[in-house]
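Before I ask anything, let me first share the structure, which is written out below as structure tokens.
One protein chain is absent from this view; the other protein chains keep their places.
For reference, chains read A and B in written order, and residue numbers begin at 1 within each chain.
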Amino acid sequence: MSNQGGTPPPLLAGRDLAKAHGRTEALRGASVELRAGEILAVTGTSGSGKSTLLHCLAGIVRPDAGSVTYAGERLDRLPEKRLSELRRTDFGVVFQFGQLIPELTALDNVALPLMLAGATRADARTRAGEWLERFGVRGQGELRPGAMSGGQAQRAALARALVTGPKVVFADEPTGALDSLATEQVMTALAHTVREAGTAVLLVTHDAQVAAYADREVRLSDGAVLPSEVTA
Amino acid sequence: MSTRHILLGLLEAGPSHGYDLKRRHDERFPQARPLAYGQVYTTLQRLVRDGLAEVEGTDADGGPERTRYRSTEAGAHELAVWAGAITPPAPFVANEIFAKVVVSILAGGDPAAYLGAQRAAHMERMRELTAVKTAPTADLTTVLSADFALNHLDADLRWMNTTAARLTTLTAEVDSA
Partner (left out) sequence: MRADVRLAWLLTRGSDRREWWRVALTALGAGLATGFALAAVALAAVRGTYDIGLAHGLLDRPGERSGVVFSLLLLLIPVLGFLGQSARIGAVHRDRRLAGLRLAGATSWQVRRIAALETGLVCLLGSGLATVVAVPVLLSLWSRPTALAWAGIVLVALGVPVLGAAASALALRRVVASPLGRVRRTRSARPPGRLFLVVTGLSTVLVLLTVLTPDNGDRLASSPAPLLVFALIALAGLAVVWLPGWWSGLLGRVLADRAGRPALLIAAERLRDDPWAAARTNAAVLLVTLVGTGFAGIRQVLLADLHAMRRDGSLGTDLSFYTTGIDLTGAALLVALAIVLSALAVGTAESVAARRRGLAAQTAAGVPRGVLVRALLWETALPLAPGVVLAGAAGTAIGVWYAALATRHTAVGVPYTALLVPVAVYACCLLAAATSLPLLRRSVRPAELRYA
């Protein structure tokens, strides 16, 4: 990509991150940088620490060691309340599943972050509808997630992650439960939208075809980033 | 890849000049290696020789003279047989990447570094193809041909990942043989 010369400071950077779950060390000194507007794929075998890295960078879990800097702020030192607010305003998350509340309709699910930010229900629903439209699931707006197909539900989840206009979207295996056609629809929708809006994406995946939607790839192995192989 | 059958197929749609055929080929099969005009010309001559195509006439509207070809009945039959025949599923397992890994072990090189670099090259190509197919102007033909290549590259990549993880065993086996 054309990032040579006068590289701006990264939007989000994790340095020497370490995190253990009980006795298993998920991360052992991983460092990664995310620049504004880029899609960065984090790949690696299962158990290599991909999800934990995403959780640390998104301020969902606190690393045991190392630092996370977002727009000049040390996330690893922020109080939980402020982190929660940041995740609400500046970040969006998409998981394999679980980020849609099963009892709420797709439209209300997408409207929820706006309502949390203080919008009225009617207002939030109107804007949520526009986002569902962009992801081609406007017609399913009154359905609950359980009544939608996997691909439709994930597109609604993308709409929910993007509706507040975040700076960074964290996607953890967003297509993990989808077939290849649905994967293509979800990833194309994601790529188009974030490029249009200039949103940066940290995309955790084990699927090379999904990682190919990114501008760059970082490979994890045993909780550390593998040195990048330079071609050409 | 049988250029003669592809040209026969294009002729089935209606009589054409050589140049026209090349243009239509490149349109129908984006991302494929473009046909050279010379190759089109020689292939057409062989088709005529074998009675699968014939010259319909020549046009010269203002420019240089151009020969117009059309498919014959024998050509249509040949095409139908070819299109229905099964492509032999990987009759020979001969893979350049695998060969390079083995040779590299034999010659005392660094197969792991090679696999890493090859992997990065594959990923780069996959990103290019993905960019091509997600471009707003991409039509379905483009998407499908890109998908075909992407799936093959993905298969290579998965093979490279498992091979990289088992290089030690492979080295021992190759060295002892």
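Basically, a contact is a pair of C-beta atoms (placed from the backbone, for glycine too) under 8 Å apart; a residue touches a chain by one contact, two chains touch by 3 or more.
In this text, all values refer to a predicted model and were calculated from it rather than measured experimentally.
Novice: Which visible chains touch the chain that is not shown?
Specialist: So, spelled out: the chain left out of view touches A.
Novice: Would you mind spotting which of A:36, A:71 or A:112 touches the chain that isn't drawn?
Specialist: A:112
Novice: Among A:61, A:143 or A:226, which residue is in touch with the absent chain?
Specialist: A:61
Novice: Based on the whole complex, identify which of A:36, A:65, A:104 or A:143 touches the chain you can't see.
Specialist: Missing-chain contact among the listed residues: A:104.
Novice: Touching residues of chain A against the unshown chain: what are they?
Specialist: The missing chain touches chain A at positions 21, 51-52, 55, 58, 60-61, 84-89, 91-93, 95-96, 98-99, 101-105, 108, 112-113, 115-116, 120-121, 144, 160-161, 172-173, 176.
Convention: only the chains that are shown with their structure count from here on.
Novice: Report the inter-centroid distance (CA atoms only) between chain A and chain B in whole Å.
Specialist: 37
Novice: Which bits of chain B are touching chain A when the two form their complex?
Specialist: Residue list for chain B touching chain A: 113, 116-117, 119-121, 123-124, 126-127, 129-130, 134, 136, 147, 150-151, 153-154, 157-158, 161.
Novice: Would you pull the chain A residues touching chain B in the complex into a rising list?
Specialist: That would be residues 45, 184, 188, 191-192, 208-209, 211-215, 217, 228-232 of chain A.
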